[in-house]
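Note that one protein chain is taken out, while the other chains of the complex remain in position.
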């Protein structure tokens, strides 16, 4: 592990150090498990108490909280500074470059510099993998897939043929990109498969959690914008177009052909019917449901099913509670 | 890619062609991405406008919409005709027959003609795989499994020992068939595992989406009827019996011992308690929940939790909205 002095760390995060500036740190921790070589952070009075009473070698915190006798770094956004410093203190281990002998890589696949392909991984014909990307054990990289540089596919990820990932994309285990969308035509008696000929394009710096799935478009492209973060067990249907810097929590279901602008936030278990439009900056409360073809307006916060402005919904819940008591 | 004239395509779908009958088509697309060699379709005035203004070589549409000067094929159900013609224009690529040297196939497994087994796939003892079935990379085909002809198991599918698939079954990546059901007996202090000795039988023409799971019966058989289509991230519990031609959207949870008749439709995130019965043709609205041991009547449309007839629920929602405004 690398080691830095408090002085060096303060410079990295443009903070102001107090106390023992030459103290050497080599790790990061939560206050309860911290040792004298660890950095911790606090972003409230409550967490500051724990941090200042801990054995940590140094505490990141803002100017407002007193810290008599402690070695601290004063910084405007302690949590953000902590996240950035940890990248230096505890750099993520990446598997060594090279193709494992028990991997299967098609003769015409093109691997960039320092790519890692783990055992039992399969890279199919025509796939193109960017420099330093990691394809872990058990991954399937389908025919003609294009993966940017510095991506990390954890174990047992599946990419269907033809999908595209940008740079620095992280896919956790069990993620499936490019499976056929749920599209059928009912002929009066049975469902006939509607062609799922499109593809998926995922931007830069996207992270997708374990066992989530993004379906290929029927015709055209399912898109996930750069910087968007998706939690575990999320479903993104065919032809969805999602903007940049969205945050989508676990078990959310996004039906086919939804359009989601940038900086949208969805809490856990939210559901969108097909062809829903969510405008920029909207926030969807946990478990709420938006009916097909509806729009959630720019910056709105909605809750309940069918989703309505949160103020209205809270008044309705309060009215219902009163009604229940009366009866 | 194969090529067909407009005349040939019209014959295939029993439609009536107008315009340049000798024009050759070799693809299919959505209107916005179509080129002169592409077929498109329209099934409403709105989509007809886009289709007729597109660069597509030919438009499938019904008799009601004018299309002056365009090459079109008139047909009663344009979307259905499109789905069927695309099978000819853009036939799905199937991997070449053969067992990859990095696959593991038990000595006594029986593979039909032209079966494909991809790298890192494992076919265990006594498995029987039908003609032309594809077992992609990373799949696990458990001991004694029986798979019909023309099935397609995408990468990283897992079949537990003893399960049965019919013909033309499509399983997307991450699907798990035959895991133990969630069955325990509480002894007053801890949960003891109730035996999960049964199996799973899946009919013909079933398609199951990415990361969905169908549990084996405790005793007996969990069944999915022919023609039923299941979306991604769906849970089907032990001893469920599901009929033919159902459509089950993403993130639906079906508890143990539910009985679901044919032609049932469930929208996303619906939940059924154990021993629920859903009669034929019922439609369950998104996120609704049916309580254990309840029945949803033949052809009913229900919504809300607990699920109730949709008319009742909409009146209740309207009443609640009024109440919220008054207070």
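Labels for the chains are A and B, by order of writing; each one numbers its residues from 1.
Throughout what follows, a residue touches a chain if its C-beta (ideal position, glycine included) is under 8 Å from a C-beta of that chain, and two chains touch if they have at least 3 such contacts.
Since the model is a prediction, treat every value here as computed from it, not as a measurement.
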item: Option touching the unshown chain, where A:132, A:172, A:193 or A:223 are the choices; value: A:172
item: Contact partner of the left-out chain, one of A:8, A:114, A:131 or A:207; value: A:207
item: Which residue of A:227, A:256 or A:273 touches the chain not shown here; value: A:227
item: Interface with the unshown chain - residue positions in chain B; value: 102, 104, 120-122, 124, 138, 140, 142, 156, 158, 160-161, 174, 176, 179-180, 182, 184-185, 187, 189-195, 197, 211, 213, 215, 218-220, 233, 235, 237, 251, 253, 255, 269, 271, 273, 287, 289, 291, 305-306, 308, 312-313, 315-316, 318-320, 322-323
item: Residue numbers in chain A that touch the chain omitted from display; value: 28-30, 32-33, 77, 79-80, 82-84, 86-87, 90, 93, 100, 102, 118-120, 136-138, 154-156, 170, 172-174, 205, 207, 209-211, 227, 229, 231-233, 244-245, 247, 249-251, 267-269, 286-287, 317, 320-321, 323-327
